[in-house]
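Accompanying notes for the structure given below.
Left out: one protein chain. Kept in place: all the others.
And then subunit A:
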Amino acid sequence: MPAFLNQLPIGLSIGAVLLLIALGLTFTFGQMGVINMAHGEFIMAGAYTAFLLGDLLAALPVAFLVAGVMGLVLERAAIRHFYRRPLDTLLLTWGVSLVLQQLARDLFGAPNVQVPAPSWLAGGVGILPYNRLFIMGLAVAGVVAVWVYLTRTKLGRRTQAVVQNRQLAATSGIDTGRVDMLTFFIGSGLAGVAGVALTLIGPVGPALGTYYIVDAFLVVVAGGLGQLRGAVLAAIALGLLNSYAEFWSDASLAKVIVFAVVIAFLQVRPQGLFVLRSRVLT
């Protein structure tokens, strides 16, 4: 029984990391129709930032900035020429992803590196280790911050408007190009924060992002594009499913189970958990 319960914080913290990653993806995909495979490398960049700085708390804002600026540069330099052509963005960003991974190999070497966890995160309460709690806290803070941004700030309301109807937003006087840049910056920055969180539960390597990017896309698709609530629920569900499937079988069978469940779910609800509904769209 305790072993069974021990999976709970593991599943929840994986879900929390997936959520931080998916928050960025769900908006770049939902708002701009971009399938950004290089999003995983922003996670990796965040993790290496933590490795270089060696200080968890300092790494959080710096990783946000580093990954955010990388996202911004990618958007301005390449992706914006491919808006509304999802398949082309997939190829483009996959290439960028491979380049960035090789760059990391050249800079930091191919072997994994370990980031020492701060002493104040050792131990835990009951079945909940402090490091896993910290990751869950990060995800909660990330969701609250994104929610406040979207609903309480001018720029966030403009972001919502662009997600809901890009053309109408443009003809309402909104500079959609600027909104796109900002969304990319924030989404990529959150992936950097997720990378910092990952240093608490495992080693850091050049391919770190590739382990999470596919699961994060599953969260986006299952939760519904551009849907905050959907991303939260889908991330928690997938995190728990992942860890319990692994607990009862093994790592590779667990992946099969997760994929099978997501495919079955999408047969029933092809639009994901939540959909934008309006008379305009019917």
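We take it that a residue touches a chain if its C-beta (ideal position, glycine included) is under 8 Å from a C-beta of that chain, and two chains touch if they have at least 3 such contacts; residues count from 1.
The rule we apply is simple: contacts and distances are computed from a predicted model.
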Query: Hey, which one's the missing chain according to UniProt: "DNA ligase (ATP)", "Iron-sulfur cluster assembly ATPase protein", "Urea transport system ATP-binding protein" or "Glucans biosynthesis glucosyltransferase H"?
result: "Urea transport system ATP-binding protein"
Statement: Cross-chain touch to the chain not pictured, restricted to A:Leu8, A:Val113 or A:Ala170, is A:Ala170
- line: Only one of A:Arg80, A:Arg157 or A:Lys255 touches the unshown chain, namely A:Arg157
Message: I need the residue numbers on subunit A that touch the omitted chain, in ascending order.
response: 154, 157-158, 160-161, 164-165, 167-177, 276-281
